[in-house]
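Before any comments, here is the structure.
All protein chains of the complex are present and in place, except for one that has been dropped.
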Amino acid sequence: MGQLLDPVPRVRVEDLTKSFGPHTVVRNVNLAVAQGERIAIIGPSGAGKSTLLRCINWLERPDSGHVYLDGELIGESLRDGRYVAIGERGLAPARARIGMVFQHFNLFPHLDVLGNVALGPRLVLRLDKQAAQERAQAQLERVGLTSKLHAYPEKLSGGQRQRVAIARALAMEPTVMLFDEATSSLDPELVGEVLAVIRKLAQDGMTMLLVTHEMQFAQDVADRVVFMDEGLILEEGPPSTIFRSPSNPRTRAFLRAVLDRERTSEIS
Amino acid sequence: MNLVTLYQEHLGDWVVYLLPALALSIEIAIFSILVAGLVGLPIAVMKMSRSRPLRYAANAYIEVLRGSPALVQLYFIYFGLTAFGITLDALPAAVITFGLNGAAYMAEIYRGGLRAVDAGQSHAAYALGMTPVQTLRYVLLPQSWRVVLPPAGSLAVAIFKDSSLATTIAVPELMNQATLLVGIWYTPFAVFLLVAVMYAAVALPATIYIRRRDRSRSWAETA
Partner (left out) sequence: MDFFGPLFANLPVFLPVLLRGAGATLVLTALSGVVSVAGGLGLAVVRTSRLPFVSQIATGYIEVIRAIPVLASLFVIYFGLEEFGINLPSLVAAVTGLGMIGSAYMAENLRGGFAAIPKGQREAAASVGLSPTQVMSHVLLPQAIRVAIPPSINYAISLLKDTAIASTVAAPELLFAAKGLVSQFILPLQVYFLTGLIYLAMSLPLAMLGRYLERRLAAGVLQ
């Protein structure tokens, strides 16, 4: 399928920098995500991967740099040539178009599963209760949890909770999904069910960024792998290149350490 | 003076006067805690705001109302405001005073309750595109009740005891009726002792109940 023009990327991050106190966690990062592209972001802890993700939907306010969603500047407005940050209320519409899944699920414990998934559509998309619930049910079917509609989060396993969290994000019909270490808090035997759901989403063509430690999954699902360390993107490319013949020595060192760990955990 | 015979003779008459007055004292406490709950929430939100003037205003309100006696505030509102042409009846003045005073304490109670909610909850809500007000109303407040209700209950009991101050502006609550009875029967010890017992008979069980219920199951840690 030839294209005459480069289509506008779904997400574009331009010169993003974020510090917490004296630590600069994200340094001048540039990243563009095309529609339907699946990007895996890997790297050691503290590399700034999660912070980068959270800057995309402005859960963290970048210190400098800009974020564009479908070509539109988000989180800021341009006034007389100066960029002015928007308050929390103004961020809401943009966030509604970005779906985020957290490492610790962050389900609403006082609502049942259906309530959790329907809340966003009802309050943010202004659907009426009936429509919101139907939409919620559809997403819950998609993640395979129709039997748990009226259960409360405390009664669910970790894998089930994360799947509800995914359904909750999907119910907003986002244009891009951000997965922030979605399986890092799960017991190993529960990781598979969540990865299966994400894999299916990828197959359905959802644009997504995944911060993950699941290297095998990244290899299978991603179109592009980005390696970050100390706030910088050191290397990026197709999985075959990054995983089999990385050019940056730090990438190599990281992969060696991770694969060693995986091998030893398989033995024990 | 035999206390027992005194009570045997007069308890019936006295109780007829005192029970409705006790009911009024309880009413004052209920209305005041409602006012406190309503006014305290915006103040708590202001105190957690990113805007410095709002934070200072909230802090000023809390410090002033908690740093001065309720009785002075009562006199200020009932007597003092007449200079601005605001003449309140005694009962509304009492409820407004105890309500505004209680709001300063409720603000801190709300803050404690909201802080007890896991940080990830507001992240998840914002990520869905919910506004701060929606997040507060649908996600944070519902989860903070467990932490808010016990101290709010204690505050209500404290206001119930403070309602006795309203006697100074002639509200016909329990203490006031007691003074009237003393004026009639000239048995201050018996009457005031009885009234003290009546206050304790309401306040003590309430306090113990609140203490028992404060073993809160927190489901907030699970999700």
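Just so it is clear, A and B label the chains in written order, and each chain counts residues from 1 on its own.
What we mean here is this: a residue touches a chain if its C-beta (ideal position, glycine included) is under 8 Å from a C-beta of that chain, and two chains touch if they have at least 3 such contacts.
None of these values were measured; they are calculated from a predicted model.
**Student:** Looking at B:54, B:149 or B:196, which makes contact with the chain not pictured?
**Tutor:** B:196
**Student:** Return the single residue from B:38, B:72 or B:119 that touches the missing chain.
**Tutor:** Here the residue in touch with the unshown chain is B:72.
**Student:** Tell me which residue among B:32, B:164 or B:177 touches the hidden chain in the full complex.
**Tutor:** Hidden-chain contact among the options goes to B:164.
**Student:** May I ask you to list the residues on chain B that touch the chain which is not drawn?
**Tutor:** 1, 63-64, 66-73, 75-76, 79-84, 161-165, 167-168, 175, 178-179, 182, 187-190, 192-193, 195-196, 199-200, 203-204, 207
What we mean here is this: only the chains that are shown with their structure count from here on.
**Student:** In the complex formed with chain B, which residues of chain A make contact?
**Tutor:** 57, 59, 88-89, 91-100, 102, 104-110, 119-120, 123-124, 152-154, 161, 165, 168-169, 172
**Student:** Which chain B residues qualify as touching chain A in the complex?
**Tutor:** Per the stated touch rule, the residues are 118, 120-121, 123-132, 134, 138-139, 142-143, 219-220, 222-223.
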